[in-house]
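Omission of a single protein chain aside, the complex is shown with its protein chains in their original locations.
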Amino acid sequence: MDAKQYDHLQQSLSPKPSILKNCLKAFLVGGIICTIGQLITFFYITYFNFTEKTAGNPTVATIIFLTMLLTGFGVYKKIGQFAGAGSAVPVTGFGNSVISAAIEHKTEGFVLGVGGNIFKLAGSVIVFGVTAAFVVALVKLILVTMGVANW
Amino acid sequence: MDQGVIYFPSKPAIIASGVVAGPVEKKSVFAKDFDKFYDDERAEEDSNEKGHQTMAEQACQIALQKAKIKQNDVDFLMSGDLVNQMTPSNFAAATLQIPYIGLFSACATAVSSVIIASLLTELGGSRYALAGAGSQHNSVERQFRYPVEYGGQKPGTAQWTVTAAGYVLIAKGQMNSPVVEAATVGKVIDLQQTDPFHMGAAMAPAACDTITRHLKGRGQKLSDYDLIMTGDLGKIGLPILKEMLIKEGMAKQDVQKIRDAGAEYYGDDESFLAGASGAGCSASVFFSYILKQLNEKKMERVLAIATGALLSPLTVQQNESIPCTAHAVEISMK
Partner (left out) sequence: MLSSLIMAFIVGGLICVIGQLLMDIGKLTPAHTLTILVVAGAILDGFNLYEPLIDFAGAGATIPITSFGNSLTHGAIAEAEKHGWIGVLTGMFEVTSSGISAAILFGMIGALIFHSKGQHP
């Protein structure tokens, strides 16, 4: 049996992920996380004199704090198995990838273990985010200077 | 003589075994045959890797106690695991002070170590030899996949790495013990499977090749065995193997009797997805359940095939395929 024939056989006997079900679960959990974020935003606006614009930062910090607790007590991985992208795409997923790596590498010490590995998973998000932002802003700057576009 | 098939005319005997397992493995359908459980998967040590080492040491000690053999009388230790450079096995060998060779056949190490130990016994070079393997969920998971607490979604084809260690004590042919009659060393088979969350599909062709070669070399049929059990193909890999063997022309009703330790390990619990995997999976089941069946004379002839995926996190990231192997050992009881 060659590789192609085998792949055919293998796929015919392997269950396919139920994409519709996965998407529904992602929608539900992702939506709930964002709704909680919105509630926290209201909380900061109502009680701490933040504005619609400035409340974003404390909201993110609070939600990452909650992520730390869920990650540490082993709940987040269960949510992740259920929700897929629903818990990976919100900033809680970013927090979980940082915090889980930090906890995991504790046994190698705080400098080389935690410090060296904390961005093992989340690092690429920062690297590509910064690179993309740089390119986008630069292109826009050039276009504006040329008078083709406006800020 | 067929490629890779070994006969043991002196019939080295498996005189004792020791199997220890972690807390989750208490739920295993095979748990009643294990010797010892730890309520803490780190075995009260301060790292997962140290806990892994402790379990390997304990399993060896239990085997020695059962046979009433002293550590200094054991000539060889053949052991392996899945952690980088097999450090848990290395450290365990340092504690046990038994001449040692580390073996890496991934999750097939339980059987490859038995093959080497049997050969040393056959050659007359070993009075007693310990052979086995183990795995520890957390230490394997963090190395091959993600941190344990990372919330990534695993597909239904993924398997759960077992926390367990299993070792056997092999001595010259003896009455009233199961004996190693023959073995087949696996080829590395690579049918270009690339999904690290679908090991069953990657490993099934290797198991198929080894089983076919063993039967041909021994002039046997599937029905000559009371039990044919693979290591950790899982709930999806096992049907793939069966389909391949039927395509090879083997009788359907015999093929249907083939069992897989990984597929049965955690029963019907769906949170374990496609079942169990890891070097500790085949080691703990082969060296407890199978040996018990033979010792109690419920079975006479068993073919145990441990399957292993020989990948590393590096090769996965470099988009390489997953090469796999399977080692088989034929154990019988008179």
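Brief remarks on what is shown
Each chain carries a letter (A and B) given by its place in the written order, and its residues are counted from 1.
One rule holds for everything that comes next: a residue touches a chain if its C-beta (ideal position, glycine included) is under 8 Å from a C-beta of that chain, and two chains touch if they have at least 3 such contacts.
This one's a predicted model, so the numbers in the text were calculated from it and none came from an experiment.
Touch with the hidden chain on the side of subunit B covers residues 22-24, 40-42, 48, 137-138, 142, 147-149, 152-153, 160, 163, 269, 271-273. Subunit A meets the missing chain through residues 17, 19, 22-23, 26-35, 37-42, 52, 56-61, 63-65, 67-68, 71-74, 81, 83-86, 88-95, 97-99, 101-107, 110, 114, 118, 121-122, 124-126, 128-130, 132-134, 136-141, 151.
In this section, only the chains that are shown with their structure count from here on.
Put simply, the C-alpha centre of subunit A and that of subunit B have 38 angstrom between them. Those residues of subunit A whose C-beta lies close enough to touch subunit B in the complex are 1-3, 6-7, 9-10, 13-15, 17, 22, 71-72, 74, 76-85, 87-88, 93, 96-97, 99-101, 103-105, 107, 121. Subunit B meets subunit A in the complex at residues 46-49, 142, 146-157, 191-193, 198, 201, 204-205, 236, 239-240, 243-244, 247.
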